[in-house]
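Complex shown without one protein chain; remaining protein chains in place.
Each chain gets a letter, A and B, in the order it is written, and its residues are counted from 1.
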Amino acid sequence: MILETKALGKSFGRFAANADIDFSVEAGELRAVIGPNGAGKTTFFNLLSGTTEATSGTIFFKGNDITRLDGTKRVHLGIAKAFQTANIYPEQTVLQNCRLAALAHTQGAFALELLRRSGRLSGVDALAERALEQVDLGGVAGVRSGDLAHGDKKRLDIAIALATAPEILLLDEPVAGMSRDEARKTEALVRKLASSMTVLIIEHDMDLIMGISDSITVLEAGRVLANGTPAEIRANQRVQDAYLGGHSEAEIEA
Amino acid sequence: MVALTQALLNGLVLGLIYVAIAVGLTIVFGTLRLVNFAHGAFYAIGAYIGLIVAQQWGLGPALVAAPIAVALFAVVLDRVLLRPFYNKDATSQILVTFGIALIVEETLRLIFGSTTLQYPPLPALATSFTMGPIVYPAYRLLFALGVIVMLVLVWLFMQKTDYGLIVRAGVRDRTMVQLLGGNIKAASTIVFALGAAIAGLVGAAASPIYSIAPGTGFAFLVPSFVVVVVGGLGSFWGAVLGGLLIGELQSVTTLAFPSAANVVIYVCMAVVLLLRPQGLLGESEVIRQ
Partner (left out) sequence: MNAGVRFALFTAIGLALFPFAFHAIDGYAGLATQILIMSIASIGFNLLLGYTGLLSYGHAMFYGGGGYVAALLLIRVMPQQPNLWLAVLGATLAATVLALLVGALAVRLYGIYFALLTLAFAQMIYFVVEQSQDWTNGDDGLQNFPAALLPIGPYSIDLGTALPALPLGPFGNLSDIKLWYVFAALVLFGVMVGVRALTRSQFGEVLTAIRENEERSTLIGFNAPAYRLAAFAISGALTGLAGALRALYDGSVPVDAVGIDRSGSFVIYTIVGGVQTLLGPVIGTGLIMYLESVLSARIDYWRLIEGIVFVAVVVFLPAGIVGTISKKAKERAQKNRALLTQSLRARNGGGDSQSESNDASRRGASAPGGAQAGPERLSK
């Protein structure tokens, strides 16, 4: 088990965004986290990435308790996140966006290198270029990233996360707002990535989810509603009622 | 004992000045998200205008003219210069308002000179209030009372009127207020002018007590920021609590350790920023990493 949570919870005052979440995922799995709006999916990812601090419960990474570790440390452990809204460095070139992530990975959280240029640190450029290749943005390496199309920005966000050489990749709605073509390209990308690392993905596109996931966790009102393979989830009545509107997919297609 | 009581009374008076300036600062920040380094300028302008008017027509008219003049100035400032800065980052706001404070201070210096001005000896200021062994200037007590009344009125405005409601809601969620159709632009100008007017009024009323020099604006502004930080940026009662606390702290320290009097309030601010950065009564916004 590469990542595990026990009774994980996050409360804002009296409002419990996440409560009592027991979650575990094996290395190499592609796990989808789904649920209606407001179910607490993004909060859950924020808890895993360290963006938000848990108010209760524990998180284990490879058996170690990382609950009190901040986000910066978790990235260095190998947990990387791509944001729901592409979070990039708009003034920098596409390549530089990735180089920065690669630099952080290679040099560590802090390095007082006042004179040496980052290019001299071995591996940085290679790591960055490889990340760009993986998301197929190598052709626009020199473009100012703020000028990219929306879909490309989201892929760049993923590339930035990849350039930190993660073991676990958290993707928060990677195809949201994309055209059909872009979504298809991103789906292929996610499949490819899942073969070399553990991927957790939040998505609303059910076709995508059912098609690529090894397993699915369903959240509702901050709690885990169900866990299982795509087939099991599709057949699960409680999930149908809460999320899929009470009809099975077969019924809808008929 | 006598000295201590007098120090406590002085602290109350000083504290109330700080409260008045800080309230303006804090509600402007709360609603407009504007950090106004020029707020002290409102105080100074009020003090000088109050002085001139008092020289000609006495204290009463001075207390009417000063806040009106300052409010007008604030409206002009808002329309002409500051609007685009409401949504900008804090650094830009500090810079532009700092520049305005500089301009105002220099203009006042050119008009009125660098030396401290003496307030005209009006009869109203001469009487003293005797309570046993303690003799205290009556004007100061009246001043304190006046500021308290003014603060109550401001509080009522915030709680009971529509504009006040918009202001308070705006502190919580500006976008929502706009979406709900609240006339936030008008409310913004009113809030800004109100904050300025309060500072101006207190400036005019306090000038018989404290000296007037071009640098007075900034001299009162910096401690007022301390008050706002200690009380909590955006909190009305925080400004009240913080102001009284800082005023008393400064006054009592002047009595006990005069050389530490100025330093102690900054120590206080540093401690608050480090232990409870949102201030005593402030909301726990994300202000630290």
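As a working rule, contacts are C-beta pairs under 8 Å (C-beta built on N, C-alpha and C of every residue); 3 or more make two chains touch, one makes a residue touch a chain.
Given the structure is predicted, the values throughout are model-derived calculations rather than measurements.
For the chain left out of this panel, the touching residue among A:8, A:101, A:183 or A:242 is A:101.
Across the entire complex, the residue among B:92, B:118 or B:159 in touch with the chain not shown is B:92. Check A:69, A:143 or A:235 against the missing chain and you find that the one touching it is A:143. The set of chain A residues touching the chain not shown comprises 49, 51, 71-72, 75-76, 80-81, 87-93, 100-101, 103-105, 107-118, 121, 139-144, 147, 160-161, 163-164. Although one chain is not shown, part of chain B still touches it, namely residues 35, 81, 89-92, 94-96, 98-100, 102-103, 105-107, 109-110, 218, 222, 225-226, 229, 233, 259, 262-263, 266-267, 269-270, 273-274, 277, 286-289.
FYI, only the chains that are shown with their structure count from here on.
Between the CA-based centres of chain A and chain B the separation comes to 49 Å, rounded to the whole angstrom.
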